[in-house]
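A single protein chain has been removed from this complex, and every other one stays in its place.
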Amino acid sequence: MSILLSGVRILGSSRKTNILINNGIIEDIGTKLSTDKQIDLDGAVILPSLVDLHAHSRQPGDSEKEDMESFSKAAVHGGITALCTMPNTNPVIDNPEIVQALIEESKKIGLADILPVASITLGQKGKQLTEMFELKKAGVVAVSEDGKSVQDVRLMRSALEYAKSANMLVMLHSEEMNLSGGGSMNEGYASLKLGIKPIPEIAETIGILRDLELATYVGVKVHLCHVSLARSVEIISAYKKYFPELITSETAPHYMIFSEEDIHNYSPNFKMNPPLRTTRDRSRIVSALKKGKIDCIATDHAPHTDWEKENEFELAPFGITGLETWLPSLITYFVNKGRFSWQELVRLCCDRPREILGMGILSVKKGAIADLVVVDPNAQWEVSPANLFSKGKNTPFINKQLYGKVLLTLKKGKIVYQA
Amino acid sequence: MAKKIESKELRALIKDIAMSIVYDFKDLSNVCLIGIHTRGVPIAKRIKTSIKRAAKIDLPVGKIDINLYRDDFSLSSESPIVKQTDVPFEVNGKNIILVDDVLFTGRTIRSALDAVMDIGRPERVMLAVLINRPKDREVPICPDYYGMEINLKRIMRVNVMLKEIDGEDKIVIVRK
Partner (left out) sequence: MKWTKKDLIGLENLTSDEILLILDTAQSFISVLNRDIKKVPTLRGITIANLFFEPSTRTKASFELAEKRLSADTLSITVSASSVVKGETLLDTVKNLKSLLCDIVVIRHSYAGAPVLLAEALENMGIVNAGDGMHEHPTQALLDMLTMKHIFGEIKGLNVLIVGDIKHSRVARSNIWGLSKFKCNVGVCAPSSLLPREIDRLAKSFTSLDEAISSAKWDVVMALRIQKERQEDGLFPSLREYHRVYGINVNRLKQLPKKTIIMHPGPVNRGVELSPEVADSSRAVILNQVTNGVAVRMAVLYLISSVLRKG
């Protein structure tokens, strides 16, 4: 069945045009097209759909926080048609059976492609490696110990060597846990004033130094998760100079938008790991994205139940949601303000993530696969609990207004979300 | 009735009270004055001065702030700042005369009575006020000495102004 999207502006172009979609691809683009099913989008912007390299579906096990259905609906509401799900679940994603079950459930729901990431060690216990070859066959796109880091350096070296042989991408949550243990926010003036046990910068930088020394020594492809510091960018750039093909990295929207100074009133909706950093780190992260020193943006979507987050700051779990606020917050704070162009946004949220996963880049042109999102950058909407599909309402944007309303999300030409 | 009382008349009222006290007491040696914050305090001091001039005896003067004993918190329009309570003499066995500017509902004096009883055990407590408004009493308290009696509508206020606090001696009657 063919669909015509009329009145769209490709990557924010000033010219409106129509896009004819049939058989899962963009059949034609032009102003004179028409077909039976026509959706008038009245000047909204059309982009390739987003791909999220880092999200937590909480499956298997923690359905109170999120299940596959709410996860998928939240993803397509955010304009995302493919996303990774991290293994720090209950039980941990460390064997092919769990992987297959997840992939089947994702197919049954049929909204976004959920790409499982398996753990580096069994149960994430840091003792025994997972069967990476089997896992790859089952459909895993990467391994990661996200949520924590493999503490035993010797084992981490073996893990990287083994992953290299299995041709498995390693997503690194780099953290020296002996330095960060017990802390809840960045060590600095804000933590001094709030009296909260802090996490020093060096927990992240020492972690990254260790992991990059290992990775470059071994010669394995790694992807650094949730980079939050200016210093981390410097370290990564130094290694990338000598090993450009081995290292990619991501940051999350909250490190671009918020800083430690935003944690007033002890709200756990500002608590995540790595924590929000200084305003200087924030501006360096943004310029690193522009210059390509950080490759892409990923949400690190981490839903939690209300009762867990309604706690003393230091007792509340780390993590905030991000699937549904990713595109809108970048539009609100960056595109609409002229700090990013639509092209830059597409590079950071659509193209680079696809490349890192070994998927081809999708453009909005004739013949391309129709994985698309249509968003109105001038429409405001309230991030209220009722408006969110994710079960997790723990976002710093809760009850605030954002620009950028997703109107339509298509996957292989099929409508998976419509406002 | 007149809307205000000028300074000469106000001073005369205080002098009257002082003289009444002197006539009543054969022996003033056991008498002490306690002024109630705020305006009862300068009035008590002036009574002391008058008595000293007439009877050549120096009565001790103390001051109490009744904010800690109020029963009508919600009616206080200002923040209940606690001013100093200073009673630099022994209260036990003494004849205390409480001094205030206006006796209206009587609740202030009731609180003052509680405060004095918490400081010690006087032999007797009496009351001297500049203006008595007998019609508006809410507790069974009457003054032993008063300068003047006025009956007004509930809505009217008697404002006593004193040089020590307000810069001039005057009494005005205003609508609340």
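First chain written, first letter: the chains are A and B, and each begins at residue 1.
One rule holds in what follows: contacts are C-beta pairs under 8 Å (C-beta built on N, C-alpha and C of every residue); 3 or more make two chains touch, one makes a residue touch a chain.
Model, not experiment: these values are computed from the prediction.
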item: Candidate in contact with the missing chain, chosen from A:Glu234, A:Glu312 or A:Glu382; value: A:Glu312
item: Chain not shown: contacting residue from B:Arg11, B:Lys45, B:Lys83 or B:Arg137; value: B:Lys83
item: Residues in chain B touching the chain absent from view; value: 65, 67-70, 73-74, 78-86, 114, 117-120
item: Residues of chain A (touch criterion as defined above) contacting the omitted chain; value: 187-189, 191-198, 200, 265-266, 307, 310-315
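In this section, only the chains that are shown with their structure count from here on.
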item: Euclidean distance of C-alpha centroids - chain A vs chain B, Å; value: 76
